[in-house]
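Note that this complex is displayed minus one protein chain, with the remaining chains in position.
The block that comes next holds chain A.
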Amino acid sequence: MNILVCIKQVPDTKIIKVNPKTNTLDRSSAPAILNPYDAHAVEEAVRLKKIHGGKVVVLSMGPPQAKEAIKKCVEIGADEGYLISDRRFAGADTLATSYALYKAIQKLMDEDGIDLVLCGKHAIDGDTGQVGPGIARRMEIPPLTNVIKVEEVDPAEKMIKVRRKIENGYEIIQSTLPCLLTVEKEINEVAYSPLPNMLRAARYNPIVWTVDDLKDVDMKQLGLKGSPTIVGKMWPPAKSDGAQMLDDEGDVKKQAEKIVSLVLEKRELFEAKGGER
């Protein structure tokens, strides 16, 4: 069973800072990491490969540094990694991103065949979760999003059953193969990489393709030109007006009384409601 995993290198949004003057993100303030959801996708691919054989290939679109994220996937156990990297891909929104990745996937399919495509639930920077379903639509295969468990795979019968997380519960859905899954963190624990993988990853050099390596590319669908959405204004989210401070020279009792009277003004909160406690 050949599994392709789409992976993205992202800035660590836990520590990224916003430049207060320009209202843009200071990317140099945060290290670039493998999108955490994609690590789970690679882990799941490696797990399935152990059961069903085949190979795990990862694919990324990004700047040359994104090779590091691919090497991280080799550490987790991926067999091969491809990076598509070209200025002509730059500025892509999700529609143009799924197009570029799809073109690379087509080329990989011609070489080897793909039974399953995995993506993360979303990337922690752009945070849309739109690329996975976009790729599936372009490949004309079913997308199964928010997967928390692969229940069953039967490569011979070309069938897969997964558990999808939905509001307040889950559903079990069956699909033919090939199909595309986007995975949640609950799907597995990313294990520590065994030493041989670490050594292999250190030496591994991902294969890099430019637009010219792909076939039948419609240039109008690439990068900024191929992107229907554009980012207009950006601003930091916090409200700037701030709170009215109830100081009372730090007299806690007075502060408490003030809060109580403020709250009690909202009478509707304290009127009887049909006897329900």
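The rule is short, and it goes like this: contacts are C-beta pairs under 8 Å (C-beta built on N, C-alpha and C of every residue); 3 or more make two chains touch, one makes a residue touch a chain; residues count from 1.
Note that contacts and distances are computed from a predicted model.
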Protein name as given in UniProt for the chain not displayed, "Xanthine dehydrogenase large subunit", "SDR family oxidoreductase", "Electron transfer flavoprotein alpha subunit" or "ABC-2 type transport system ATP-binding protein": "Electron transfer flavoprotein alpha subunit"
From A:Q9, A:S60 or A:S98, residue that would touch the chain that is not displayed: A:S98
Listed residues A:P133, A:P206 or A:G223, member touching the removed chain: A:P133
Absent-chain interface as seen on chain A, which is shown: 11, 13-14, 16-18, 23-25, 93-95, 98, 124-130, 132-134, 136-138, 142-146, 161, 164-176, 179, 227-240, 242-247, 250, 252-253, 255-257, 259-260, 262-264, 266, 268-272, 277
